[in-house]
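Starting off with a structure, shown below.
Only one protein chain is missing from this complex, and each of the others stays in its spot.
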Amino acid sequence: MFDNVWLIPLFPLLGFLINGLFGKKIKNEAVIGGIGTLAIFGSFLVSCGILMEMISRTPENRVFEKVLFPWIHCGNFKADMAFLLDPLSVVMIMVVTGVGSLIHLYSIGYMHGEEGFYRFFSYLNLFCMSMLLLVLGSNMLVMFIGWEGVGLCSYLLIGYYFHKKSAGDAAKKAFVMNRVGDFGFLVGLFTLYWWLGDNANVWTINFMEIKKAAHLLPYGGVVTVATLCFFVGATGKSAQIPLFTWLPDAMEGPTPVSALIHAATMVTAGVYMIGRMSFVFIKSPDTMMVIAVVGAATAIFAATIGTAQNDIKRVLAYSTVSQLGFMFLAMGTGAFAAGIFHLMTHAFFKACLFLGSGSVIHAMHYALHHAHSHDDAQDMRNMGGLRKSMPITFITFLVSTIAIAGIPGFSGFFSKDEILWQAFSNPYHGNLNIVLWGIGAIAACFTAFYMFRLVFMTFYGDCRINAKAKGHLHESPLVITIPLMVLGFLAAVGGYIGLPKLIGELFGGIPNYFELWLEPVFEQAQEYGHHYAASGAPHNAALEWGLMGGSVVIALVGITIAFTMYIKNRDLPGKFTSTFPALHRAVYNKWYIDELYDFLFVNPCKSLGNFLWKGFDVLVVDGIVNGVAAVVKGGSGAFRYTATGYVHNYAFVMAAGTVAILGYYIFR
Amino acid sequence: MLSLHHYLILSGILFSIGALGVLIRRNAIVIFMCIELMLNAVNLTFIAFSRYLGNIDGQIFVFFVMTVAAAEAAVGLALMIAFYKNRGSIDVEDINLMKL
Amino acid sequence: MDYILSLITFIPLAGVLLLLVMPRNNALLRGVALAVSLITFIASISLICEFKSIADYQFVENIPWIAAGSFRMNYHVGIDGISLWLVILTTFIMPIAILSTWTAVEEKVKEYMICLLLLQVGMLGAFISLDLFLFYIFWELMLIPMYFIIGIWGGKNRIYAAVKFFIYTMVGSLLMLVAIMYLYFKAGAGDFDISRFYGLGLDPGTQTWLFLAFALAFAIKVPMFPFHTWLPDAHTEAPTAGSVILAAVLLKMGTYGFVRFAMPLFPDATARFTPLIATLSVIGIVYASLVAMMQEDVKKLVAYSSVAHLGFVMIGLFALNQQGIAGGMLQMINHGISTGALFLIVGFIYERRHTRLISDFGGLSKQMPIFATIFMIVTFSSVGLPGTNGFVGEFLVLLGGFESKLRLWTILASSGVILSAVYMLWMFQRVMFGELSNPKNQVLKDLNGREIAIMTPLIIMIFVMGIYPKPFIDKMTPSIEKLIVQSKQKQVASVVLPPMNMAIQEMPAGHPALPTGHPVEAK
Amino acid sequence: MPEILFFSLVAGVAIISSILVVAMRNPINCALSLIMSFFCMATLYVMLDAPFMAATQVIVYAGAIMVLIVFVIMLLNMRTETSKNYVHGVLVGCIVAVLTLFVISGFLTKSPLTGATGSMTPELITKVGHTELIGRAMFSQFLLPFEITSILLLVAIVGSVILAKRKL
Partner (left out) sequence: MELALPQMNFLTIMPETVLSVVAMALLLVNVLVKSKEKAYLGYLSLAGLVGALFTIPWGQKISGFEEMVLQDNFSSFFSVIFILCAVMTILICDGYFKKEGCNHGELYPLILFATVGMMFMAKATDLMTVFLGLEILSVALYVLAGFNRDNVKSNEAGLKYFLLGAFSTGFLLYGMALIYGATGTTKIAKIALAAQNGAVSGNMMFLVGMLLMATGFSFKIAAAPFHMWTPDVYEGAPTPITAFMSAGPKAAGFAAFLRVFIIALPSLTVQWSDLLWILAVLTMTTGNIIALSQDNIKRMLAYSSIAHAGYALVGFTAHNASGVSGILFYLLSYTFMNIGAFAIITIIGKKGEANNNVQDYAGLGVKRPVLALCLAIFLFSLAGIPPTAGFIGKFYLFAGAVQQGYIWLAIIGVLNSAASVYYYLRVMVYMYMKTPEEDFNWVKLTPAVALCIIIAVAGVLIPGIIPNSVLNLAAISLP
């Protein structure tokens, strides 16, 4: 089965080609959607096969590399088109193909009747292919193809409604910010490649070979430089501070896109990349700290913004940013498995949330459309009380919300709790750990708050929708709800494969299967980590229980606040905003980060460009060129007046010339 | 004793006067006369050299210079006449249809 | 097939003669020109087939040409891995160029086609010349047809652009001519065969001056900052075919000149000027990108992007290692393909709307989906998206640069990766996205068969080179190795090698700083 | 001494008449001054033991050429030159002339006669006669130039005819 790994990206590629080239002619949405969905579903099946085979192998034999064809061979540089199968990539392909299949299915319903239906599916397939390349790549360059490829697809899909200017802007912003990250990725790659080659004569970018040579790398130093660069790449892709602003804007794309790309898969690429190169990252304590801090900061920062948004998808977007922050916090504290675990559970519940919101929007849109109302179908202020008309959506949404809020028993609880616990207890950052944990906990509280705020505003209370549209509200079709249900189910139970040890022991020593599964991948990293590990907090069961309980309490607090503000006492939010108008405005406007970036980078670049063009290029450079020409021509114009036409003047010049020559020779 | 230099200086002076005339006179014929003066100065040089070198070549040269001067005079004056016919003047300030 | 190179080079000339005697039937003239260029292309395919991946010059012809006075000039041609692909690029682009202005040029078709074919002779000749004098002849020969192409069939400001192009290029190349003469006399009696000048062991002072003279000529052609201002003008005014050829091939003359002549001939000077050239290249990249960002005219934008792209090429070449040069060479070809394609695209919309101002467009995607797709692919190729050709070249360039002494420059240059995305996508967005508000744009027709036929080979090449660049790299590798040896021979000899492979110890725990004093040039 | 005195006299007259050529307003006066100057030249030629050249000078220059010039002056009915706006021209001319003078006299006085001296001593001239010497040289050594001169004259004749003849 392993040998057939190339089929995984191939199916979506075929889907992309078929739909892209012939989709316009096919016209039949069922066929197009079918092709798209089957393509990724095929990959899913292959992935399942691979998973099975891998489970059946011993942990030592779970690494497999498949070279498809040589790609760039140049001097000592070698990059093959090759795929790497190991427990980590298998987790990823399962998530990508699994969630991807569901979202494809969902899209058939959601995108029904859209212009360019075929385009959507071909892009979606292309995305899946890129994402699969990213996770399967056996060297950094193949990963980079996927890395940029998902950026491209994200660009294409965000800009799907290209006739909307905001969509185009958002798409461009996403791509450019991703590019900034890619720049970091590339520099990191170069640094690593050059240093290893130059100093250790290991010229490689292959993950496994680097892994083998990782012992040659120093702690800190050049590794810090390289990993920080990689991390810049990760921040771009995974929307971390400072490159996060594109993700909320990316909600301009169709909702399935948000679900697939901007929640479940692409944005987690940064996390995956750090996991993939954990053995390098961990060699730089500084980088690890930076990652942890940035992750925690992003988690809390995005969470605060999320509390004030009214657009249903934007809330989810900030929630995504925030959750990604959690993942980075995990990576930064050395809890690689936990990070990946959260990645997976997050994929389930966030996809479900997005799809649910999509379902809501779809219904709203339909209703508003039929009522000829121009209200915003995504504004939660126009919703409310939807639980009655859309029960399935509501239930799945609620389950996922509970999951993300971290209520015990649901997947999010396990993963988030694991992260918080490890942030607290992992022995890398000394006292900073407690701060990190604190931030994480507060962010979790915020998460619970804004997520329930979302649920309450959307599904509870009075129906605030345009009265005329009310009658048109109804549940989405099956093709939409089936994925919701599956994802909702996964969001609920997905966490049980990674039960915390503590709880596992409670149930008769069920191990943390997930951690066990990934153990061979991160083993080496942990080993390196011990080199500089200080003694963290004591690994104390009571403490862990305490913290676990704490986080549950925190989540409940958040929910309670949301309940108070949006169900019980509806004028509280208004009071709150009028009490702290500045704060609210700042939060509502995302802390003015976009404006700050405009001020710091975009506008200076534009004015610099303008200056360089009109001021420097035209005036100075071309001015010099034209100036020389003008001087010569001017000289010409002036010197031509020496030709006065008078013989005596000519004779004078001759005589003067003669005299000058004579004078020069006689008196020199 | 008269030396070569007497003659050379004299011819130099004459040559300069001729050249000066060319530069400052406006009448083409006068200019031509000044040129003749220059040629004569040269002739004087030639003959002086010829005498002091004891070499006849210089004198022969002068002979040819004279011939040339005559030929030039003929052609030059013909040109002036032609020009005068068309323009009614042989003032060099009027010989400036073509300039710049 | 000993004379295959001459055959390829002079088939277009035969075409010129044929065209000269043909009646003024536009369709026929176009057809013949296209046929000639296609025949040339097909003939050139045989080069790839028979080319052996060795460092030597192949298909060499060496015929005495001028032998008078103290000079010996030979008709000495041949190609190696470096010139092979440029020759192919030239023959490949030519039919496309001819097709591109199939309908746009209605006047003086005969002269137009003659100019195009003559241009091809010049370009091919310059790429295959192994005799400096012959090279110079072809180098200059290219100017004339290009001058006419811009000047006769160009836009409003064409005369200014044409004259600027001509004189600008001329100044540089004439100084190079003086340098060629000097070099010749330095080498002593003999011919102008370049291999005779390699390894001449000139003293560094002489090398400096000669290098400067050569470099000026090539830098103008490349064009490197600050000698670039002729390019936007020339590109903007030239007809589509002119722009395509200019971008695809003529600019490569400059970079090719560096690789073939300036660097191996003057190794010391190359070492000395590497920082300068790298600095200028980096400035060029950033500067041109920023300027491109603000352009209002699509063609000008693409022209400035050329400056940036060629900055990458220069960085790669002066990295002087396998990756850098291979990347530079690939990037030359890539740039030829993708920027050529961009100019074609601009040509398509210009033919339809007779404007190139970005603000006149918007929302074209809706009206012209095929065009949008192609445009998008080309844009991303130009941006250097992995999977397209642009990436491979750019990546290798940066990798090579990073490995060499030019690390800092390379990092700065990498920012061009971001900037290129900014300006290209912004342009793309403004042209293709948004509301289709302009009524004139609402009636635009999508690409027709001919236009699709033009773009198809380019699109194919974009992907082929992006996904499977190995054959391209493999063919040029031995030549590049030889080039590196030639360009470094003096440096290696004069610089005491730092100890190789400093013992790599396991660094102790803690945060050791970056180990100082790496052997930077330990290759 | 008397030689020098005589030379000075003749030279003075020559210079003065030359200056007059330049200075006189009326072309006829200029022409007459020039003839005067030519006569002085002829005198000097005699002093330089070149009587034949002196004769030729008088015949060709003072005779033929000057007659031609005067004839043309009369033909063109030339008026006196008006002296307008010529100050700068005079100035410029003077500067040049002074410089020339300075330069020429400067180097001439400093330069010795370095060429190989020939056999044509005054004694020989007196013995053989200047005319014969010239004649012999002209028809032997300088035969070709002499013949060339004929072409020159032919050209001049044809040229002046073509230019000046009223109707061809």
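Observations, loosely collected:
A, B, C and D label the chains in the order they appear, each numbered from 1.
Heads up, the rule we're going with is that a residue touches a chain if its C-beta (ideal position, glycine included) is under 8 Å from a C-beta of that chain, and two chains touch if they have at least 3 such contacts.
Source: prediction; values computed, not measured.
Just so you know, the chain we are not showing touches A, B, C, D across the whole complex. Of the candidate positions C:W85, C:F166, C:F197 or C:Y256, contact with the unshown chain belongs to C:F166. The chain not displayed touches subunit B at residues 8, 15, 18-19, 22, 28, 31-32, 35, 38-39, 41-42, 45-46, 48-49, 53, 55, 57-58, 60-61, 64-65, 68, 71-72, 75-76, 78-80, 82-83, 85-87, 90, 92, 95-99. Seen from subunit D, the chain kept out of the figure touches residues 104, 107-108, 110-118, 128, 132, 136, 139-145, 148-149, 151-152, 154-156, 158-163, 168. Within subunit C, the residues in touch with the undisplayed chain are 65-71, 108, 111, 133, 136-137, 140-141, 143-144, 147-148, 151-152, 158-159, 162-163, 166-167, 170-171, 174-175, 177-178, 181-182, 184-185.
Criterion: only the chains that are shown with their structure count from here on.
Subunit C and subunit D, compared by their mean Cα positions, are separated by 71 Å. In subunit B, the residues that touch at least two other chains are 19, 23-26. Residues of subunit A in contact with two or more other chains: 648, 652, 655.
Interface of subunit A with subunit C (complex): residues 24, 69-77, 81, 141, 144-145, 147-149, 152, 155-156, 159, 162-165, 167-169, 171-172, 175-176, 179-180, 182-183, 186-187, 190-191, 193-194, 197-201, 215-216, 218-222, 224-225, 285-286, 531-532, 605-606, 608-610, 612-613, 616-617, 621-622, 625, 629.
Every residue of subunit C that touches subunit A in the complex is listed here, in rising order: 164, 167-168, 226, 228-230, 287, 290-295, 321-323, 326-327, 363, 365-366, 369, 376, 380, 385-387, 391-392, 395-396, 398-399, 402-403, 407, 410-411, 414-415, 417-418, 421-422, 425-426, 429, 432-436, 467-470, 473-474, 477, 501-502, 504, 506-515, 518-519, 522.
Residues 3-4, 7, 11, 14-15, 18-19, 21-22, 27, 30-31, 34, 37-38, 41, 44-45, 47-50, 52-53, 56-57, 60-61, 64-65, 68-69, 72-73, 75-76, 78, 81, 86, 89-90, 92-94, 96-98, 100-101, 104-105, 108-109, 113, 115-122, 133-134, 137-138, 141-142, 145, 149, 152-153, 155-157, 159-161, 163-164 of subunit D are the ones touching subunit B in the complex.
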